[in-house]
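Below you will find the structure I want to go over with you.
With one protein chain held back, the other chains of the complex are shown just where they sit.
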Amino acid sequence: MTPKTILSRPVYGTLSPQAGTHHLFVADAEGGGAILDMAKAAPEGFFAGAHIIYIPREAGAAYTGPLQALKPAQYYEGPSIAAALPRQKQTLAPARMGRRLYLAGTEGLIGQAMQAALDAGIDHGSIQTEQRGSLARRVQCVHCKGITEDVTTQPVRCSHCGLLLFVRDHYSRRLAAFQGVCINAEDQSEIPPIEEAFR
Amino acid sequence: MSTGASKLDVVVSNVVPVNELVTRFHFRRADGGLLPTFSGGAHVIVEMRDGERARLNPYSLMSSPLDTSEYTISVRRDDLGRGGSLFMHGKVRPGDRMVISYPVNLFSLDLRAKKHLMLAGGIGITPFLAQTAQLAAEGGNFELHYSVRTAALATYAGDLRARFGRRVSIYHDDRDERIPLDRLLSSQPLGTHLYICGPAGMIDWARARAAALGWPAETVHYEHFAAPQPGVPFDVTLALSGRTIHVAEQQSLLEAIEAAGVDPPYLCRGGVCGQCETNVISSDGVFLHNDHWLSDEDHASGKKIMPCVSRFAGKSLVLER
Partner (left out) sequence: MGINFRTETFRDDFSFRNSPEHIRRFPFPFHEDSYMYAVNIEPHVAGPAGSVLEHPIDVDEHYVSEMADRALVLAEDPLRCQSLPHMTLAGWDLLELLMTAKAESYPEHFSLTRDGDRWHWINRPLGIDQKFLFGDLTTLPYGPMEYITRQSQGDFCILDQRDGNLWMDAGIVTTQADWSLDFDIGMNFFEWHAPVPLAHEKGIFTRALKFLTNVQQGKPARRLNWTMTINPRLDTSPENYHKWGPDRATVTPENVGQKVHLRVELQSFWRLPRSNALVFPIRCYLIKMDELVTSPKWARRLHRVIRDLPEELATYKGLTRYRATLVEWLARYDDGTPTSPGFGPE
């Protein structure tokens, strides 16, 4: 069953070439495929002003060659989101208006790359996003504020304080995380079954 | 409930001719108190009582928001308009009592901006006078580019240069100077916001170039009040109030509705705020839409009209008012 969603849950689109003078792509895993699909519609010379930051993860081996074949002005492969973020921030810090941002791949990647872009002064509405691959969630525990990465179950145990959290669809761009609220706060002897929910 | 603006009783404390076309008016509160604080970009609606006629026109506040002892506006004389500016130039004298609205801001600064890039054309300079004063007091980062016809008509250009030096650039049409728009738009730091106030052609040009050079719509702000245009008189039936009214050549539809004792809400009277949006019940004729509020589909549908700036030509028009 598709879960009923709410208005704070991000809605992702399909990458499309934007007017602009420079183009920064940040993608992970299957997100590489989103860039390749967009490239088919891109005008001549589009990638000459592009910079691709790519985190292949397990699924990425098939994409690295074709991405480099787009001949972007700059191409980088990183081992993890955390390793790639400083590069993204340093790219945006001196950038000028006209630089466009494209994010593709897991929700965790899109969320964290967008968080860094907001800090650089980019309005979230102007960022192109496309979700591909895992729907595993980053979850902020509303109680202890710790963030649990790659959450696939409902409920989930907070990796910081240990409370059993119901994962809501309520999402914060600023935190790049969904909200987790103690599921059995009113009676902690109630232990609901933990089931796989986000893949 | 209605969301219109409250009103203020004021006295005209000074009338200062600025150049051949522009005159500045100073208002103080009639009861001697301080006026409400406002934010740069705000306007007031000035009520002009000219015998039997009432005209209500919006003017940007140009005084510093830090000084609430008086408000100032600048009015450019429009010899072909409906007479509001001619009334201000010709009949308003120091000591006159007038009614203005509370300030309303439909052209607000985005305070998240890392830098504010401002483009002004002609009398469109007025909101920027207040905004630059506000930003300068807070240490804000701004740059103003101001296009004028001639040095003699460069309203407040000298004051701005004296206050802000190199942060202000002036371009004179008669010397073939043009705002170097593409160069400006390509050289701004990420997080810059663009503000445009001036003639429609200038706004369209700047918006189009900004979009082409990758400026997201969220970062582009503009203010363009449409002045109600005179036109061929027409008759309108107001269904809810059961009245038939006549809109005269020099009158706006909104003014005619008000003259009949019906008071739709409004904030701008310039076709941008959306408050006076009115449903059309039936029509046989052509709409002359002049607003910036309704969508193209709304305009084509014949179901809605903005009576502050738009008119009608044809056999019959019935509005839900």
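When the chains are written out, they are named A and B in that same order, and each has its own residue count from 1.
In the analysis below, contacts are C-beta pairs under 8 Å (C-beta built on N, C-alpha and C of every residue); 3 or more make two chains touch, one makes a residue touch a chain.
Given the structure is predicted, the values throughout are model-derived calculations rather than measurements.
Check A:T21, A:T64, A:T153 or A:S172 against the missing chain and you find that the one touching it is A:S172. Across the entire complex, the residue among B:G84, B:P103 or B:G121 in touch with the chain not shown is B:P103.
The chain not shown here is touched by just one of A:A42, A:A136 or A:V181, and that residue is A:V181. For chain A, the residues touching the chain absent from view are 6-9, 125, 140, 142-143, 145, 163, 168-170, 172-175, 179, 181-182, 185-188. Contact between chain B and the unshown chain involves residues 1, 3-6, 36-39, 41-42, 65, 102-105, 108, 110-112, 134, 138, 218, 267, 273, 275.
Definition applied: only the chains that are shown with their structure count from here on.
For this pair, chain A with chain B, the centres built from the Cα atoms lie 42 Å apart. Residue ranges of chain A in contact with chain B, taken from their complex: 18-21, 92, 94-100, 120-123, 125-126. Those residues of chain B that touch chain A in the shared complex are 112-114, 185-192, 211-219.
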